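Shown here: the complex without one of its protein chains, the others still in place.
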Amino acid sequence: MFVISLIGFSIQDNLGDPLRELLGQSVSEEVRNEMREEMGLNDPFVVQYIRFLGDAVQGDLGDSYFFKRPALGVIMDKFSATFELVLGAVFIFLSLSIPAGIYCAIHRDSLVTRIIMSASIIGISVPVFLTAIGMVWLFGVELGWLPAFGRGETVEMPWGWDTGLLTWDGISHLILPSITLSSIMLPLFIRLIRAEMMETMSTDYVRFAKAKGLSTARVRYVHAFRNTLLPVVTVGGLMIGTLIAYTILTETVFQWPGMGFLFLEAVNRVDTPLIIAYIIVVGLIFVVVNTLVDFLYTLINPMVKLPGGKS
Amino acid sequence: MISLKGFITRFLSDPVAIGAGSVLLILVLMAILAPFLAPQNPYDLMQLDIMDSEMPPSWKPGGDERFLLGTDAQGRGVLSTIMYGTGISLLIGIGAVIVQGVLGVTLGLIAGYRGGWIDAFLMRLADIQMSLSTLMIAIIVLAIFQAAFDANTYADYAIFMLIVIIGVAEWPKFARTVRSSVLGEKSKEYVDAARVIGLPPRKIMVTHILPNTLTPVLVISTIQVAEAIMTEAALSFLGLGMPTDRPSLGSLIRSGFEFIFSGSWWITLYPAIVLVVLILALNLLGDWLRDVLNPKLRRGDD
């Protein structure tokens, strides 16, 4: 986190002149210098950084040049949209990849397995923005089944979170983008789960479980699958960065009003505080997700105990 | 390991490998020979005519036989831009993998051979970088660069930047593979023997360990080229990669995207097909290579 904040600040410090963005070109040099002094822009780097850090801890990352509002607030307004998109995608790829992966591991040479495996390598080879364009074109434009742009109707929850999950309109808007976002993770996870499951199915403890006369279901889902989950959770944690990157692509194509779309707009507008706020929020998400993954891992794996847990 | 002859025999007996290999060969030749084969030179502004813009493929009504696959909004022949664009995509893909390879193999060798805190530090760094994901790193770095420089300067250095960024961001994949095979090789007797004769560590690494780690490196390289091309395409699609006047496949798709809904689908569709086919061919070839060069030996049951 510290590193991210330092990088974030250095960027802000070296990127263009905030005054130009704030005041425009027409202001005289004198006024400019005055402002500069007032805003503390002439102070040494370290002083400015400490001030930045102090503000950042209080949640103040500066105002967006474009929106003229605190950058963090602008980002957080979009958080719910991105969160629901990711939620939809995770739901889709988990509910499909786990059964498919297990099936392909158990029936390793069946026709269905071959079809799934061939489809998965094609799936890996199609860039996510092409899937998105294809989806928009096919379901949104040609067939007209589902809306292809925006988020549709949202409902404001009492705690200030607007959700699209409560109306059919909101959900129908979510379908195409979340399928798109899951499309890149799905083949990767099917292949991963299949490979890991095949590996555990050939271990001695699974053989021993069979030799004990346990039912096939128990051997597969209690003995083999729990061990399959360990590497899958680890890799899943590593994929979070990729997932966030792909939200930017997906949101761009579907004009989904989330953080990624906002970020790209900020890049085009050279809205530095917003760019930095985004990077810092993404950094925070990393920390949170990694903590969650670690926690999940200790739940599955008795060999790892959380510090302070009973031994 | 497998002999060259066995390798060729395996290749010729596998229809998927032949298919992927020949498709790749055609695309590469097409890209290299673009200046001679392409009907137009899309970079030569003199040849462009705005009157030619948004023409459909030649077999459609309104098509022009000069432009087999139609033209884009600036009147460039889609076929020609694809030929040049494939070249740029391949150049960036291969360039980035060379950077990755050199960086990854070197760091992997050092980490594996030296061990200790260097190893721990490098692998921790690799973990962090992997979890941040290449695309994320590239998007952020490129966004910053784009904000910092004006568009023209940026356009001049775009190829170079993409190669370096994708290259640097992906080194951990090579480093990890090399490191693990180094750890495997290090314990073998010939390395001990070399150390006993008093060969210096660098010499042992380069002449004794390196050659034995090349097989896995070759396998990942192929898949990494596909990944790099895909990353570049995504970046260009976001407008963070190649500028539209020197387009890669990704920027071609980007420039066509806004015209899909006005009916000019060909500007997007053809580069998209070429991109997918290129990546697919590389992935299939990579999978095949892994199966052939690195077969998981069937576990003996006794």
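For clarity, chains are labelled A and B in written order, and residue numbers in each chain start from 1.
Here is the rule we go by: a residue touches a chain if its C-beta (ideal position, glycine included) is under 8 Å from a C-beta of that chain, and two chains touch if they have at least 3 such contacts.
In this section, contacts and distances are computed from a predicted model.
Not every chain of the complex appears here, and the one that does not is recorded in UniProt as "ABC transporter ATP-binding protein", selected from "Two-component system, OmpR family, response regulator", "ATP synthase subunit a", "Peptide deformylase-like" or "ABC transporter ATP-binding protein". Residue in contact with the omitted chain (choice from A:Phe91, A:Trp145 or A:Tyr205): A:Tyr205.
Although one chain is not shown, part of subunit A still touches it, namely residues 108, 202-216, 218, 222-223, 226-227, 230, 300-303.
Methods note: only the chains that are shown with their structure count from here on.
Averaging C-alpha coordinates per chain places the centre of subunit A 24 Å away from that of subunit B.
Residues of subunit B touching subunit A in their complex: 130-133, 135-136, 139-140, 143-144, 146-148, 226, 230, 233-234, 237-240, 250, 253, 257, 260-261, 265, 268, 272, 275-276, 279-280, 283-284, 287, 299. Within the complex, the subunit A residues that touch subunit B are 11, 14-16, 121-122, 124-130, 133, 136-137, 141, 202, 237-242, 244-246, 248-249, 252-253, 263-264, 267-268, 270, 272, 275, 279, 282, 286, 290.
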